[in-house]
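Here the complex is missing one protein chain, while the rest keep their positions.
Going in written order, the chains are labelled A and B, and every chain counts its residues from 1.
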Amino acid sequence: MKQATFDPTNIICGAFFILVGAVFAWQSLEVELGSWLRIGPGGMPLALSLLLILLGLIILLAALREVGEPVGAIAWRGIVFITLAPIIFGFTVRGLGFVGAVFITALFASFASLRMTPLRALLLSAALAAFSTAVFSYGLGLPFERIGPWLR
Amino acid sequence: MDLLGNLALGFATASTLANVGFCLIGVLLGTLIGVLPGIGATATIAMLLPITFQIGDPVSSLIMLAGIYYGAQYGGSTTAILINMPGESSSAVTAIDGYQMARNGRAGVALATAAIGSFVAGTIATVLIALFAPPLTTIALKFGSAEYCSLMVVGLVMSVALAHGSVVKAIAMVVLGLLLGLVGQDVISGASRLNFGLIQLGDQLNFVAIAVGLFGIAEILRNLEDERTREVLMARVTGLMPTREDFRRMAAPILRGTALGSALGILPGNGAVLAAFASYSIEKRVSDRPEEFGRGALAGVAGPESANNAGAQTSFIPMLTLGIPANPVMALMIGAMIIQGIVPGPNVAAENPALFWGLIASMWIGNLLLIILNLPLIGLWVKLLKVPYYVLFPIIMAFCSIGVYSVNSNVWDLYVVAFFGLLGYFLLKLRCEPAPLLLGFVLGPLLEENLRRAMILSRGDPTTFVTRPISAGLLLLAVAVLVVVFLPSVRRKREEVFVEEE
Partner (left out) sequence: MKSLLASIALAGAAFALPHAASAQTYPERTITVVVPFAAGGPTDTVTRLVAESMSKDLGQQVIVENVGGAGGTLGAGRVAQADPDGYTLLLHHIGMSTSATLYRKLPYDTLNAFEYIGLVTDVPMTIVARKDLEPTDLKGLIEYAKANADTVTVANAGIGAASHLCGMMFMSAIETPLVTVPYKGTGPAMTDLLGGQVDIMCDQTTNTTKQIQGGTIKAYAVTSPARLDVLPDVPTAEEAGLPGFQVGIWHGLYAPKGTPAEITERLSKSLQVALKDPNVVARFAELGTAPSPEADATPAALKAKLEAEIARWKPVIEAAGQYAD
């Protein structure tokens, strides 16, 4: 296998910081920059963005002369199910209510792992929903509707 | 001053059966809720606050609330160590080496160290409060915007030591954190900025949402890689309790952490957030085995945990002597006092000596209960590590959704969790560490706000930072830290260069 003569991870890393710096710089130009003596809301963000771009460049340039490992495996399945779980909670907590939202969130997150069987996932989610409702809703009296309007 | 008489009054108040009972309930509830992943001290207290309203007696309800606070904080450290889920800025530092210790099979030792460190720090800080609360307040009031700004500079300089990989990347992460901290409404001008027009994000990105995303979710995703080929394994748990050698090595870090935390905790305006980070940097610098940091160094848990607990304790000082909250938790405490019919102010100690000294005495009792309660529980927490990972993470996701949502009932906070989970994983893949980013996130708004306010107060005269003595002293300290941090590595670099030339 041919050894790469650059560090792919750090090239992505440098590029990422440059990109983020550029986006933030563009955002900070939308508000007033102010002057040295009376710094505006955009002054500090712009300075930091430019610094971030500079650091990104340093990382990028250094990466071109180093040898490094590739990025490695990526947990695609995990990304989909895990990061969507809180979003699903957000979408359902008002409609389904607390019980339903906890159940669906846990169920969805369960599918992130290949080791989880559907039956176990259902049981786990139901138990979690019951436990959370008992503790947070009945026990601590959190002000969330247990059963939301979608189910009424 | 009749210190002994006051303390006697305090202990007489706090050690009645009812009050010890409330303290125990508070510590227990705080630990149990705080240990749920993704639910940190602020969320725990916000959730449990209404319960304390049910108690008729203000002293008892405050004692219970304070107990909840210590308990929640300890619970937060537990999740930081066990599953890399810090619930508060201070336990983010504990997560760095605590979680590594857990992965090395030393979860029990890490938890015991945290408990012992917290107890020692709590005891010393309680004595400090009893002895010096009023004079310490006078010092705290000397801290204006210029001083805070210089203090933040010291913190930023120290933050570089948090990294155990590339220094440039660590600085880039700090800068990214500073930028993220500025997203939302600008305090000085009121303008909303850097938020792509999303005012739903609120005044600021939610700290818990970011911490949960960057640390916890990113770690879950990392564990889900190569599921088919690799068994997710924690090393076998070896020994729950610290050995004699461990004790010897945690003593100095605990004392240094306590000193640091006590000093920074009294500053109103959340000076305490720096304590844990600063303690970590110092321990790494003075350690004879700095290479262990980031791979499970005992001192990396003992120091920051003590600093964090001492700071938590002394942050009561501005509240008790001035009636001013030093952090969101103290704001909740003041709300609780008002509901109970006590409006906090500079005269609480004179008008309500039983409350004032009772609360101080209960701090020590609370810490004592906490350690009695938690040392036996360590075995139980460590057993949790045996729960298969695929069962653990749906539980984590459910609880952290509930925890994040409960603080502000804002669904956007949940979207922030998801976004930062993804970002955290991405950064992890790029071999960038999340702790410096989190420190930047906490310091960013404080630094900017105080810098700009100092400039307004000095009518645009930047020399204010060097003509005010405390500020100048802090800046000198920052320079000194820079020299200490960079000189050895610079010298080493130069030596390497010379070797190549020969």
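The definition used in the following text is that contacts are C-beta pairs under 8 Å (C-beta built on N, C-alpha and C of every residue); 3 or more make two chains touch, one makes a residue touch a chain.
This one's a predicted model, so the numbers in the text were calculated from it and none came from an experiment.
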Considering the entire complex, write down the shown chains that touch the omitted one. A, B
Which residue among B:Gly177, B:Pro344 or B:Gly421 touches the omitted chain? B:Pro344
Full-complex contact with the absent chain, from B:Met241, B:Ile334 or B:Leu422: B:Ile334
Kindly note down the residues of subunit B that lie in touch with the hidden chain. 46, 49-50, 53, 140-145, 185, 187-192, 199-200, 202-203, 268-269, 318, 322-326, 328, 331-336, 338-339, 341, 343-347, 408-410, 445, 449, 453, 456-457, 459
On subunit A, residues whose C-beta touches the chain left out of the figure: 99-100, 103, 123, 126-127, 129-131, 133-134, 141, 143, 146-147, 149, 151-152
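By our rule, only the chains that are shown with their structure count from here on.
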Gap in Å, rounded to a whole number, between the CA centres of subunit B and subunit A: 22
Which bits of subunit A are touching subunit B when the two form their complex? 9-10, 12-13, 16-17, 20, 24, 27-28, 30-32, 36-42, 44-45, 48-49, 51-52, 55-56, 58-59, 62, 71-75, 77-79, 82-87, 89-91, 93-94, 101-102, 105-107, 109-110, 112-116, 120-121, 124-125, 128, 132, 135-136, 140-144
Contacts from subunit B onto subunit A in the complex sit at residues 33, 47-48, 50-51, 166, 168-169, 171-172, 175-176, 178-179, 182, 186, 188-189, 191, 193-196, 217, 220-222, 224-228, 388-391, 393-395, 397-402, 404-406, 409, 411-412, 414-415, 417-419, 421-422, 425-426, 429-432, 448, 451-452, 455-456, 460, 462
